[in-house]
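Take a look at the structure set out below.
Only one protein chain is missing from this complex, and each of the others stays in its spot.
Letters A, B and C mark the chains in the order given here, with residues in each chain numbered from 1 onward.
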Amino acid sequence: MVNNIELKPASEFITENMPERYIYDLSAGDHEIAISTKDLQVSYGQNLALSEGDLSFERYKITSLIGASGSGKSTFLRSLNRMNDSVATVKGNIMYRGVDINTKAIDVYEMRRHIGMVFQRPNPFAKSIYNNITFALTQRGQYTKQELDEIVETSLKQAALWDQVKDELDKSALALSGGQAQRLVIARALALKPDILLLDEPSSALDPISSAQVEDTLLKLKDQYTIIIVTHNMQQAARISDYTAFFHMGKVIEYDLTRKIFTRPKVALTNDYISGNFG
Amino acid sequence: MDNITQKLMQKSESTKKDSLGRAVSLAALSLIVIVVISIFAFVMSRGLSTFFHDGVHVKDFLFGSTWNPSVVNPQTKQPYIGALPMIFGSFLVTFLAAIVATPFAIGTSLFMTEIAQKRGTKIMQPIIELLVGIPSVVYGFIGLTVVVPFIRSVFGGSGFGILSGTIVLFVMVLPTITSMTVDTLKSVPRHYRESALAIGATRWQMIYKVVLRAATPGILTAIVFGMARAFGEALAVQMVIGNAALMPHNLTSPASTLTSILTMGIGNTVMGSLQNDVLWTLAMILLLMSLVFNLVVRAIGRRGEMK
Amino acid sequence: MSKSHRGTIIITIVAVSIAAALGTAYATRDKSTSGTSITAVGSTALQPFVEAAGEEYAKINLGTFVNVQGGGTGTGLSQVSQGAVDLGNSDVFAEEKEGINAKRLVDHQVAVVGIAPLLNKDIGLKDLSTAQLQAIFTGKVTNWQQIGGKNKKIVIINRAAGSGTRATFEKWGLLGKQSIEAQEQDSSGMVRSIVATTPGAISYAAFGYIDDTIVAASVNHVSPLNKNVASGMYPIWSYEHVYTKGKPTPTVAKFLNYLTSKEIQSTLVPKLGYISIHDMQVTRELNGNIIKK
Partner (left out) sequence: MNAKRADKIATGVIYAISGIVALILIAMLAFILIRGVPNLSWHFLTSPARAFEAGGGIGIQLFNSFYLLILAMIISFPIALGAAIYLNEYSKKGKFTTVVRTAIEILSSLPSVVVGLFGFLIFVVQFHLGFSILSGAIALTFFNLPLLTRSIETSLAQIPNLQREAGSALGLSRWETVIHIILPAAVPSIVTGVVLSAGRVFGEAAALIYTAGQSAPALNFADWNPFNISSPLNPMRPAETLAVHIWKINSEGIMPDANAVSAGASAVLIIVVLLFNLSARKIGAQLYKKLTSA
């Protein structure tokens, strides 16, 4: 179910008394929240990269994070499963399943099994396709060969890669093309059956065809996973996501249903961005 | 709390493994540090006992030019323990070897990185690695059978001396300096070269004005590392330098280095005697010099970063 | 079964089998040999002799193992006086070595070694007096012409300070005078090849190193020959010593007896260029007194 939103030149919507910020309140309606943040602040040394990051994400929906380079959207995403821990100071709360996961008491490694992440550049391990998928599983549990085979098949099918690689599962993953490798990486993340999948510009390093394949994959995954995706590509955000958050200078400026943001943004800045006036 | 939340609050196996792995690898690292510290402490305590236990003056040791620890000077009642000839000899061969080796190293590295990259890596890379691999005994053997007779027939004398030592060390430090210079040259960004060529510079102008300038700190580091290796080399130098604890008055008269006197004497002296202690003092100087070389490398690195 | 567990199991199996193998090996080890090993350390000049004799000894005394190391006279004497090894091989009297308490050590003289002045062939001299040797090594003469040789500069090559050969040469060849500081080499083989190839070179080495690449000069008209040393005519020679700390244990004493036995002294000793102690017609004490037997 692809959104059919036409991106219009939006200057006509600008009115005198637009707000400086608009955050759609998910908690008001009948929405199941998968993960939410409160007072999230991320700083690299002295530099504050993100402030006032208060967002909630609905379960089994795709949310896009858009904004110019350096707007803080990637920083925000990477803070959600604490990938920034080693390089930055992250303050504030990240609520997941009723607990704040941004505390020392939380086992990050366990947490990341439930909140998976896929990066901009495909990064398959120097292992076979099969082992790429099973590796993280076997590190922490007992599986029979049959179970593993099944998991490999399902996750590759979910990532729409099964048909292309089913006969060469023993091949080195480094031999895959860019689009295939990225889908393998997604399959690898899915094999752990996470709740939430974070994607940091997953298709920006890919050619248009591979990019479209990845988008298809994400749409298919929606019924089982909560997906948060950072993208530079506004068409992509418009095509696949249910919600969109617009970041600017380390702040969330507008957060709303994708349909609304791209047709009738409430903040002038958002309007400027999506109509291509900056960024 | 559901199952997953509970798991989140517990230490996972990964965390436990990680702590263990971290501890194990830190232990390995600490072991190395302990080894270094104990070698350091050991050599220092032995070397310093010359001054504290045997009552030798540091000045006499560093600047005296007569070395004969088993004989007591009738005037000062102190043995002859002037180490200046060896210190001077060590520095002289080291600097000469570095001076000779540097142009060769830079030329070879330029060949490998700028002129003929394909052939460079295919032919010169293995050659450089092989030169590193040749044992110093073999270098000494070649020095003794080829270099020394050659020097003798050209310059007269015995053939043993600073010049022979320099030639042998030159070949030994060449690969060290070259391979490190190659690394530095490779790290000079490509767009430096491209922009130089784009404004019409010839290849040599590009190399000389852009690449070498940018790589200067790295090349200096490489040279200092080469010198550190030359300074500490023992067997090969000992076989060709002649081992006379005399101030060298020309390049072809027998001379000595810290390492050569140290290796020769250590078996013939008795532990705890002054003759033995002074040899450990020589070892201490070697150790301190390798520390100095490292500090120099660091200083160069910092200045390079600031630029 | 997961991979990591398989790994653990394999490692355990390997570890257990290694432990088992070592255990079996330890249990079945050759108990007769491990108890009696004699360790000798010291003079590199004496090393080949003791080593060769040790191998012969082990053949006829199954189960005894003689372990011989170089390391130098100084090392040998300090190790044996610390009791770290059984035998300390030395080229000099322990009393002559600084830093050694010789009182606790027992001297066993196992061979005699003669030392000859080595000259380059082009010098044109075949005989030197001790006075001439003194003059050469103390730097009083610097050209061979001054003492009747060809017009060539004198090039002195010494053994390393502290080496037994040098000590003996200075004591008996230079009559106690020290050589001036000159080029040093730490081995006789090296000295010989340098003298052979360097015009005007002079050095000294044990008789065993004499060959036709160099001239071994006679001293005070006495040729450097074993029989001249044995008769006491040739002056530059010394004993080769093996020291023990206190009285040797029976095992060690047996080996020392073997070293001085007729059999070894008449076969191995001459082969290695030493002179048998049984051939000596004189003995020389530490203070240099020569006594006719």
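In this text, a residue touches a chain if its C-beta (ideal position, glycine included) is under 8 Å from a C-beta of that chain, and two chains touch if they have at least 3 such contacts.
Everything numeric here is computed off the predicted structure, so don't read it as measured data.
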* Would you list the chains present here that the left-out chain is in contact with? => A, B, C
* **Which residue of B:L174, B:V188, B:A214 or B:I241 touches the chain not shown here** => B:L174
* Selected residue (touches chain absent from view) among B:I99, B:I127 or B:V154 -> B:I127
* Residue among B:F51, B:F91, B:F141 or B:F155 that touches the chain left out of view -> B:F141
* Pick from A:K73, A:R188, A:K251 or A:K266: which residue touches the chain that isn't shown? -> A:R188
* Identify the residues of subunit C touching the omitted chain, counting contacts across the whole complex. => 22, 25-26, 28-30, 33-34, 37, 39, 41, 44-45, 47-48, 51-52, 55, 65, 67-71, 79, 82, 84, 186-190, 208-209, 271-273
* In the complete complex, which positions of subunit A touch the hidden chain? -> 81, 83, 109-113, 116-119, 121, 123-127, 135-136, 139-140, 168, 171-172, 174-175, 185, 188-189, 192
* Asked: In the complete complex, which positions of subunit B touch the hidden chain?
  -> 14-15, 17-18, 20-22, 24-29, 31-33, 35-40, 42-43, 103-104, 107-108, 110-112, 115, 120, 123-124, 126-138, 140-142, 144, 146, 171, 174, 178, 201-205, 207-208, 225, 228-229, 231-235, 239, 259, 262-263, 266-267, 271, 283, 286-287, 290-291, 293-294, 297-298
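The criterion applied here is as follows: only the chains that are shown with their structure count from here on.
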* **Chain whose mean Cα position lies farthest from subunit C** => A
* Nearest-to-centre chain - CA centroid comparison -> B
* With chain centres taken as the means of their Cα atoms, state the distance from subunit A to subunit B in Å. => 53
* Structure fact -> In whole angstrom, the CA-centroid distance of subunit B from subunit C equals 34
* Asked: Taking each chain's centre as the mean position of its Cα atoms, how many Å separate subunit A from subunit C?
  -> 80
* Structure fact -> Residues in subunit B with touches to at least two other chains are numbered none
* Structure fact -> Residues in subunit C with touches to at least two other chains are numbered none
* Asked: So in the complex, which bits of subunit C are touching subunit B?
  -> 44, 70-75, 77-78, 97-100, 155, 157, 160-163, 178, 181-186, 190, 194, 197-198, 201
* Structure fact -> In the complex, the residues of subunit B that touch subunit C are 66-71, 149, 152, 157-160, 238-239, 242-246, 254, 256, 263-276
* Sort out for me which residues of subunit A touch subunit B in the complex. => 97-99, 101, 105-111, 114, 139-140
